[in-house]
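This report concerns only the one structure given below.
Here the complex is missing a single protein chain, while all its other protein chains stay put.
Moving on to chain A:
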Amino acid sequence: MKAERKCKIGILAAGTALTAAFSLVLPVGTISGNGISDGAPSGNPASVSAAESSGKVTLRIANWEEYIDEGGWDEEEAIDLDDRESTVILGENSMIEDFEEWYLDTYGVEVEVEYSTFGTNEDLYNQLTLGNDFDLVCPSEYMFMKLIAEDRLQPLSDSFFDEENENNYYIRGVSDYIRNIFDTNTINGEPWSSYAAGYMWGTTGIVYNPEVISEEEASHWSILADPKYKGQVTIKDNVRDSYFAALGMLNEEALLEPDFISSPDRLERIAELMNQTDEETVKEAEAILKQMKENAYSFESDSGKADMVTGKVLANYQWSGDAVYTLDQAEIDDYYLAYAVPEECTNIWFDGWVMLKDGIEGDDARQQAAEAFINFMSRPDNVVRNMYYIGYTSVIAGGDSDIIYAYADWCYGAEDDAEDTIEYPVGFFFSGDNADEDYIITAEADQVNRQLFAQYPPQDVLERAVVMQYFDQENNERINQMWVNVRCFDLTELTPQDWAKIAAVLTAVIAAVVIYKKRDDIRQLKRK
């Protein structure tokens, strides 16, 4: 999940200092909380053998807050899917409990999941740095790219990719489109897929109020800097998303040129343009971001959704998953919003499962449990439970099972008596062929720029959806510095008039203090 909660940073910083204080004094890891399972620190080989002898595996998982089905559904919430077998899906217990049960049934091994959550990718990274051991975590793509680059991840085993094994729900069910991205994106020559299995994915775009803003206007990054909507748009409060928007606006002309759009290597060329980090580009992006800062209602991580729903703002830079949530919330109040993906390009993002070397420590039993957890989360009925609970889009298409498509149809398929409907193909995701007649949802016409569009973007959007790479140290520092420049108060922006005002106020204050201090002297002078 990309939702970040800014106010956590203060707590994080304080916590960081405190934890750092402890880890200097105590051997790293002993206070992690996770390390104390079964009465012995996990780093100690003794505990591994203890676990083996009792046959019990402890699996430490860290995931985003509210990013997994926690069960406890009412009977009425049951999803009655109209697939081949007409499946009924009901989250009775939490996903974690179900996994523990399933793992014992399937592998005959008892597993105990220690589940914890984090609020931001940086939060997770800091926890890892401070010696908190996890076996399996679910960061966003740029963070797992960073972890791959730092050689901290345990590669997925060969058996995980064995499509013959019917318990390997991930590899049997993952959408070919997503699989291709995970295979072709590399870090230091190694594909993502060697280390990471996808969980949720989406695009970035603009949630807007269609009564005021036209679809055409909302379909360009430049709306974020449009003075026409001064104080009525929000921007993301993190450097990567904001930098992407700035580059989109900077390269608008090039990206929209007909020759560019029709070129066969369009996607590669967009990726190249949108991953520039040279000094000149960063400087130009800084100017654009300053313009956006002037224009924006707020830089937000979380509050944008509410501000959009309550109508305080008209447009909102948003991740597709949160866009669905925003649209749903607004709909409750009969307020209809829409979602647009800029015509220049969009950032395709992922949250994915990765295993940590420091956690797994070469323990095969633990790695097996971790991989089984990924597979369990990828089992079609569980995918539906998670998607229903979180509102994001899973990377799993379902493979042999058509439950997930049936769920999409259950969510967005028009009623039989609906008048204004459209045929919305989602075949690119489910079968790799957008023309596949088995995967066409008959939806209400407005879904073409609403939830369905956000959750399963059409093919033309994916033809301009690129991954934002993880930048190396030097480039990262340059971009971060640029971001601080944008956000900090720039003394050089003050005009001579401003300086004169400041000087006047200061003089007045100093004079007042002096007069007050010397009041007795002054009085005496007067008497004389």
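In the analysis below, contacts are C-beta pairs under 8 Å (C-beta built on N, C-alpha and C of every residue); 3 or more make two chains touch, one makes a residue touch a chain; residues count from 1.
By our rule, contacts and distances are computed from a predicted model.
Undergrad: What does the UniProt entry say the missing chain is called, choosing from "Peptidoglycan-associated lipoprotein", "ABC transporter permease", "Cardiolipin synthase N-terminal domain-containing protein" or "RNA polymerase sigma factor SigY"?
TA: Options "Peptidoglycan-associated lipoprotein", "ABC transporter permease", "Cardiolipin synthase N-terminal domain-containing protein" or "RNA polymerase sigma factor SigY" narrow down to "ABC transporter permease" for the missing chain.
Undergrad: Using the touch definition from the top, which of A:106, A:480 or A:524 touches the missing chain?
TA: Within the whole complex, the residue contacting the unshown chain is A:480.
Undergrad: Touching the left-out chain: which of A:58, A:87, A:126 or A:209?
TA: From the options A:58, A:87, A:126 or A:209, the contact with the absent chain belongs to A:126.
Undergrad: Per the definition of touch given earlier, which of A:297, A:349, A:407 or A:439 contacts the omitted chain?
TA: The single option touching the absent chain is A:297.
Undergrad: Please give every residue of chain A in contact with the chain that is not shown.
TA: Touch set of chain A with respect to the missing chain: 6-7, 9-10, 12-13, 16-18, 20-22, 24-25, 120, 122, 125-126, 129, 231-232, 293, 296-299, 303, 312, 476, 480, 483-485, 487-492, 519.
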